[in-house]
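For this view, one protein chain was removed and the others were kept in their places.
Every chain is named by a letter (A and B) in the order it is written, and numbering of its residues begins at 1.
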Amino acid sequence: MTVTNDTVLDVTDLRILLNSGSPIVDGVDLNLARGEILGIVGESGSGKTTTALALLGYAQLGAHIAGGKVFVAGQDVLALDKKSLREIRGKSVSYVPQDADQALNPSLRIAQSLTDVLRRRPRDRPADLISLLAAVDLPSTQEFGRRLPHQLSGGQQQRVTIAVGLACGPPVIVMDEPTTGLDVITQRSVLAEIARLRDDEGVSLVYVSHDLAVVSEIADRIAVMYAGRIVEQGPTSTLLARPRHPYTRGLLQSIPDHRRRVRLVPMPGTALGLEDRPEGCPFAPRCSQKTDECAVGLPLLESVGEQHEVRCIHWRDTEPPLARATIGPRSTHTDAMVTLRGLRATHRGRGGTVVAAEDISFDLHRGECLALVGESGSGKTTIARSIVGLHQPDDGTILLRGKQLPPRIRNRSLAERRGIQYVFQNPFQSLNPQRRIGEDLARPGQVLRGLSHTDAKSEVGGLLEQVRLPQRVAERYPAQLSGGERQRVAIARALAAHPDLLVCDEVTSALDVSVQAAILEVLAELRDDLGVAMLFITHDLGVVSVVADRIIVLERGRICETGPTDQLLSAPQDPYTRRLVDAAPTLSHPSADEALS
Amino acid sequence: MNRTRTRRWIRVSGSGKAGLVIVVVVVAIAVIGPLAAPHNPDVVAGLPYAQPSAAHWLGLDFLGRDVLSRVLHGGLTVVFYAGVATAAAYGVGLLVGLFAGYRRTWLEAVLMRFTDVILAFPALVLLLLLATAFGPGITGIVVATAIIQLPPIIRIVRSATLEQSVRGYVEAAVARGEGTLVVLRREILPNIARPLSADVGLRFSWSVLLIASVNFLGLGLQAPASDWGLMVSENRGGIASNPSVMLVPAAMLGALTLGINLLGDALAGGKQ
Partner (left out) sequence: MTAAATVAAGTARAKNAHPLALMVARRVLAGVVTLFALSVLVFLATSVLPGDAASAVLGRQATGPGLKAMRHTMGVDRPLVVQYGHWIVGLLHGDLGNTAAGYAAGGHVTVWSQISDKLSNSLALAGMAFVPIVVLSTLLGVFAALQAGRWQDQVISTVTLVPAALPEFVLGTVLLAVLFTWLDVLPPVSFIVPGANPLSAGITLVLPVLTLVGVTVGPAARMLRAGMLEALDADTVAAARLNGLSEWRVVRRYALRNAMAPTIQVFALIAQYLVGGLLIVENLFGYPGIGKELVDAVTIHDNLEVQSVTMLLAAFYVAVTIVADILVVIVVPKLRMGAPQ
C-alpha cells in the first residue's frame, strides 16, 4: 500500500499475543486515508476487536501487544510511554465501543460524561456541549444533558458514545460494531449519521464489524480478517464484485439478500480456535482450491490491482462468486396444521402488565415454513412460546390439526407434546453440560415416542446425519462443540421426536454469518425432505428470505402484514413493513446474483 | 464463538493445600483423640493450673484435670455436632430451595418471606433465643444451628435453581412433559452441584463457629463435658498462670476454621 501525505493511519506488522504466547493478531498491515472509511470485517475469533483496540495502544486483560507500529498523526502509538499514550487517546485517535449502554457511566449525567472529555481540548480551541450534541443529531437542550444513560434509547446512547469519540476532534476514529444490538431501523439512522460525519466533518473512520452487508454500505475500502491476519483488502466495489480470496468469496456467498431470494452456498468446516491454527494458510483446511503448497508456509500479501491486496498463493485461480440459485415459491398443502385464533399474551412484571401480543390469528399449513418477523418487543417469542406451551396466553385458542390444544404443557397429551418441538436461540444454554450428545438425542425418542433406550440410541446416528454432523459427536459433551455444532444438535434433538411442527426461535442470531448459512441450508433441506412445518422467529429479513414461504410481520404485539415471501419483500404494503424492508442492510453490490435475474 | 476442547484442571493453590492439611490434622485429632488420651479427662489429677510436666504435657486445668486429655476429647463434640447440624440444614435446605426455585408458586413467596425473617436476626442472638426456648443442652443448640443455616442455604439453592430453570435444556425437558422430580434430578441437580459444593465448606465452618461460641458462652454443652469452646471459657482464670490451658483448645478451633476457609477459598477461587 502506498503511503501518501494524506494517510492518517498507518499500521505495520501488528502482532498481539495472549500472555500464554498464542497469537491473536499475527502481522496486520492497514492504512487509512483522510476522509475515508475503512471497514474491517471478520467473524468471531478473527481478531478484529483486538486489532481495533491496539490502534489506541490498548490490550485487553490477558493479552499484550508484542510488536508492530501504529502511526497516527506522525507518532507511533505503540512506542509511546504511558503518559503520552493517555494523551493521544481521544485527541489523535478515539474509540467508539460496541455496547453503548455498558460503556456510559451510569452515575454521570450525559453533560458530565461529555464534559469529562471536552475539557481535554486545548485551551485555544474550546468547543461547547451544544455544538457537540448537535453534531450527532441529539437534542442540545439542558434537559437532555441532565439525563442519565438509562433514560436514553439505544440509538441515543450510541450517538452519545460517538459524540464522546468526536469531542476532541481526532483525525481518526475507530468504531467497534457500533450498531450491533440496535434494531434495524435505528441502525439505519446511526449509519446515516456516520456517513454524514465523513461527508460533512471530514472524519476518517475505521469501522469494525462482523456484518459485511452493513460495512459494504458505508465503507470505501474493506479489509477482511481471518485467524488474526488480513486475508484481503481493497476498494469495496472491487472486493464485492471480484473477491480474490476464497474466504471473502465464501463469505459473500453465505450472506442472504432479502431483495432477491437466493440459495446460500455455505463454506465447509468451521473457523478454528486460537490453539488449533495450522501451519501455513489458516484457511486451507476449508478451501476448495488448496494444494499441498498451501500447508507449507504462510502466504504473503500480494498486490492484485489498484489498492487491492490478497493473501493467497492461488488468487489468480479464484472464481468470481457464483450466481446463486433463486428460490421460487414452493407448493404447500392447503390443510392447516396449526391454527391460532385471537391469541392474547401478557407478561406480568414489576411495573404492571405488559401486553406482548394481541389478537393474533393465523394458519400454518403442513410442510410450510412461516416466519414471524419483528423487532425486539414485537411479541414474536411470546407467541412461539405460547404455541409450544411454555407460556400461558390470556386469551385465544390454538388448534393442532383441528383439535384445541390445552394451554399448559402439563395438560397436553403425549401426541400433542410430540407434535410441536422447539429450538432455542442460545446454543450455549440449550444442551445439558453434564450429558453426552448421544444421550441427549435419545431422550425425546424415549419420552415422547415410547422407545426403549436401546432403540432410541440406535436412531442417534441417523439424526446426526440429518443435520450433517459426524458420528463421533455422539460421544462428546456440549462444551467440546462450537456454537454452530450445538445448534445442529438442538435441531436434531427436536427432530428426534418426529414432530409435525418445528418452532425455531432466532436460532441463528447468536452465530457467525458463515455458520448461519450452513444452519439455514440444513433447515431448508429438512423442510423439503421431511415435510415438517416450521415456524421461524427472527428479526433478520435476509434469513427470512432463505427459509420462509410466508411471512407475518409483527409490530408491538400486533400483526401488521402477512403474505408470501416474494410478494412481501418486494412490494410491502404496510408502512412499518416498508420501513423494515428499506432499513435492512444488504450487500451494496450483489452483482453476481443480479446478473442472472 | 467456536469452543475448542477445554481440559478441566482443579487447581488447588498452595494455601488451599495448606488448608486441606490443617483440616485433616484437626479432624483427625478430634476423631481419634479420645482413643489416644493418656489420662481420663474427668478425673482430678492435681492442683488447679499446675504447670506442664512429664506426666501432664499441657498441665492441669481449673479443676486439676489433665489438659492434654481434655483437649484430645474436646473436638469430637464440636466436629460431630457441627457436621450433624450442617447436614440436616443441607438436607432440608436443598429440597426446599430446589422446589422454591423451580416451581414459582405462592408457597415460594411465603417461604421467602419466612427466610427473610430469620435472616433479619443476628445469628448468635437467634441461637441464644432458641437456647432459651429449648432449654440448655446441646440438642437445642444443634437444632438451632441447623435452623439458622437454613435461610442462606435455601437462598443459594433457590437462586442457583432459578438460574438453571430458564436454560434451554430445562425448558426442553419441560416441553417434553417431563415431571418436576425428573427435571430436578436429571437436569438441574447435576448442574448446581458445583457452585453448591463451594458453599458446603463455608456452612460447616460457620456451624463450628456458632456451636463453639455457644459452648464458650456456657449455654450449650455443660460442664463437666470436654469441649474446646467450653474449655476456653472455664479456664479464663488461668490466663496468667497457665495460658496454654486456654490457648490450646482455642488454637484447635482456630486451626479448624482457618483450614476450612483456606480450602474453601482455594476451591471457589480463581474468581479473582
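One rule holds in what follows: a contact is a pair of C-beta atoms (placed from the backbone, for glycine too) under 8 Å apart; a residue touches a chain by one contact, two chains touch by 3 or more.
The model shown is predicted, which means the values in this text are computed figures rather than measured ones.
Within the full complex, the residue among A:Ile65, A:Leu78, A:Leu104 or A:Ile230 touching the omitted chain is A:Leu104. Screening B:Leu20, B:Leu130 or B:Val143 for touch with the missing chain picks out B:Leu130.
Within the set A:Lys91, A:His308, A:Arg324 or A:Arg418, the residue that contacts the chain not displayed is A:Lys91. Residues of chain B that touch the chain left out of view are 15, 113, 116-117, 120-125, 128-135, 205, 209, 212-213, 216-219, 229, 232-233, 236, 239-240, 243, 246-247, 250-251, 253-254, 257-258, 260-262, 265, 272. One chain of the complex is left out; on chain A, the residues touching it are 53, 56, 58, 86-91, 94-95, 97, 99, 102-108, 116-117, 120, 148, 150-153, 161, 164-165, 168, 351.
The definition used in the following text is that only the chains that are shown with their structure count from here on.
Every residue of chain A that touches chain B in the complex is listed here, in rising order: 44-45, 270-273, 275-276, 388-390, 409-410, 412, 414, 417, 421-422, 424, 426, 429-434, 440, 443-444, 447-448, 479-483, 490, 493, 497. If you check the complex, the residues on chain B that touch chain A are 1-6, 167-169, 171-172, 174-178, 186-187, 190-191.
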